[in-house]
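For this depiction, one protein chain was excluded, whereas all remaining protein chains were kept in their positions.
Chain nomenclature is as follows: A and B, assigned in order of appearance, with residue numbering initiated at 1 for each chain independently.
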Amino acid sequence: MTLGYALTIGVFIGIFTILTVSLNILTGYARQVSLGHAAFFGIGAYSSAILAVKCGLSFWAALPITIVITALVGVFLGLPSLRVSHDFLVLSTIGLNFIVVAIFNYFPFFGGSMGIIDIPMPRLLGRPLSNLEYFILTLSLVFLTVLTSYYLSKTWGRLAMEAMGEDEVAAKSMGINVPKFKIYAFAISSAYAGIAGSLWAHYVGSVFPHNFSFDRSVAILSMLVFGGMGTIRGAVFGAVLLRLIPEFFRFVENYRMLIYGGLLVLMIMFQPMGLLGKGSFIWNGIESLLSRLRSRGMRAVE
Amino acid sequence: MLIWQNLVYALVLGSTYALMVIGLTMIYGILKILHIAHAGIYTLGAYVGLFILLHLSDNFWVALPLAMLASGLAGVLIYRGMYYYMLTKPRIIPLISSIGLFIALQELYRLVAGPYQKAFPAKFSFLSIKTEYLIVTSKQMLIIVLTAVFLLALYFIINRTKLGLGWQACSQDIEMAGAMGVNVNRVVALNFFIGSALAGAAGVLMALYRNSVYPTMGAVVAYKAFVVVVLGGFGSVTGGVVAGLLLALVETMLGSLEWFEFPRDAIAFLVLIFTLMFRPKGLFGR
Partner (left out) sequence: MKLKVAVVGISLILLFLAAGLALQEETIKIGFFAPLTGFAAADGMSALRGAQIAVDFINEAGGINGKKIELIYYDDACKADEAAAIARKLIERDKVVIGISGSYSTPTRAAAAIFQEAGVPMISAYAIHPSIILTGELIFRVGLGAPVEGIAGAVLAVEKLGAQRIAILTMDNDFGVALSEWFKRKIEEINSKRVEAGMAAKQVEIVYEKRYPLGETEFRELLTAIKAKEPELIWATAYFHEAANIVSQARELGIEVPIIGQEGYDSPKFIELGGPATEGTIIVTDLNRDSDREIVRRFLEEYEKRTGIPADMVGASAFDAVQVAAYAIKVGGTEAEAIAEAINGIKDFEEAVTGPFYYFKDREAVRPVEIQIVKGGEFHYFMTFTDPEVITPPAL
């Protein structure tokens, strides 16, 4: 295990953390189940790739544009969600995922099945970023995503989203502008997925349609459900653990999707709040441990 | 001439969609659950059918009913083992669970039977039509006729039997139905049995039609079946069947055009998005 390899794993964990945290905003807070998050991941990645390879833009210049594009598509997709709810929405997101991948595969502009390759490493101060620097970049963006999510969870936006998620009618009757917040959720969630896509494209150096398939959406949702839907710590934990384990158990590779699927079923049945979610076995244990430590601390002070 | 020939293809394709849609619609009608794992049953039917052909009897008429039985039972198992515990939870729970199960099933098939496509060596004979203007092969005839028989049987069950009455009651108001003395549990279980058996049948028929069984054969059909459910209007079985035929027709007609090269599977999803945006109740929804 060289440092270089560890940093590489770190970058990918970071990218997936951004994906789970952003999905959490949509699916965890606003309760809009999305099984097409990989589509936004892909739109971000392809936008960034095309801007870099066909327009010669640098990673930094392309980033804001990518964010705007992805957020716009997110909003556009959020619009049907205003008229339908839950079940219908899931289908739309699945459908979106397939359409987006089909578009990437079919139109030569996106490179077709050959994808887009030779995406350059971002440059800073005249030279390409080193592995370590890229890791730091990724980490910063993870931090940004987490911060945004935290802010959202603390402001009334989150309460509105949760209320809306639980019972739209009640939320509406309290004067919460449901459509506005649904759209916000879609926009922000998609934008961050787009950022993750940008990071991916420039690190891997290539994008292919199958990188953003439905399987990927399932994987992201799995990580979120596993860690704890509705919580930031759950999102981070899920991403980190599920990306780390295959590194230590190579044979797991062949069973990866089986595990994701199985995890979804088992977690949802027995610990739907995830391993670190509110009220989970583990989290309850952690909370009671913390409160015991606190009371001990207070007694020590006395 | 071409139109009639293409109509035959559309009918065959539509039959598959119809068989899948029935189960999905019936389950959604009562439990309000999007049973995505339904597609896993489709594939299960095909694999069970293949297993029987290879190890028990190469007669199609033995493989089909046994595969349907196995599929029906699997469906009931999924209900009693999984959905049963989720009936009062928020709907996101069974939804995610179903997706996870579907993915897990696909992977299990791959790990157990291998990732390769396998041939479906069934022996059977059936009527066929072979004129200069129209060819309907025995496989095509079989699928169309069998589906029609199943649909008729289903119609009979829903409208003329106690079970059917119970289903109608449950799909209108499940609590009321229970209060009125309908054995909800049994209705639901039978529901799953019938729906899953039909899905298994669809799997066997398609395995026969394309002479191949492979782990991911259910994936595209699954998603298309849902498009059909939406198009038909959630909860309406007739609507679903008609929508299935319609979608098959659109796919076939567009596929026959020389200049239309967009992948036909994507057509279904475009239909889905447009339906959800402009007519979310579907064609026949209530």
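Everything below uses one rule, namely that a residue touches a chain if its C-beta (ideal position, glycine included) is under 8 Å from a C-beta of that chain, and two chains touch if they have at least 3 such contacts.
What you see is a predicted model; the values in this text were computed from it and never measured.
Undergrad: Which residue among B:6, B:57 or B:238 touches the omitted chain?
TA: That would be B:6, which touches the missing chain.
Undergrad: Among B:57, B:211 or B:238, which one is in touch with the chain left out?
TA: Counting the whole complex, the residue in contact with the absent chain is B:211.
Undergrad: Among B:59, B:185 or B:256, which residue is in contact with the omitted chain in the full complex?
TA: B:256
Undergrad: Give me the chain A residues in contact with the hidden chain, please.
TA: These residues of chain A touch the chain that is not shown: 105-106, 112-115, 117, 204, 206, 208, 210-211, 254.
Undergrad: Residue by residue, what part of chain B touches the chain that was omitted?
TA: Residues 1-2, 5-6, 9, 13, 110, 114-117, 119, 130, 135, 137, 210-212, 214, 252-253, 255-258, 261, 263-265 of chain B touch the chain that is not shown.
Methods note: only the chains that are shown with their structure count from here on.
Undergrad: CA centre of chain A versus CA centre of chain B: separation in Å?
TA: About 33 Å, centre to centre.
Undergrad: Quick one: which bits of chain A touch chain B in the complex? Just the residue numbers, please.
TA: 31, 33, 35, 79-80, 83-84, 86-88, 90-92, 94-96, 98-99, 102, 105-106, 215, 218, 221-222, 225, 254-255, 257-258, 260-265, 268-269, 272
Undergrad: Going by the contact rule at the top, pick out the chain B residues touching chain A in the complex.
TA: So the residues of chain B in touch with chain A come to 28, 32, 34, 82, 85-86, 89, 91-93, 95-97, 99-108, 111, 223, 226-227, 230, 234, 262-263, 265-266, 269-270, 272-273, 276-277, 280.
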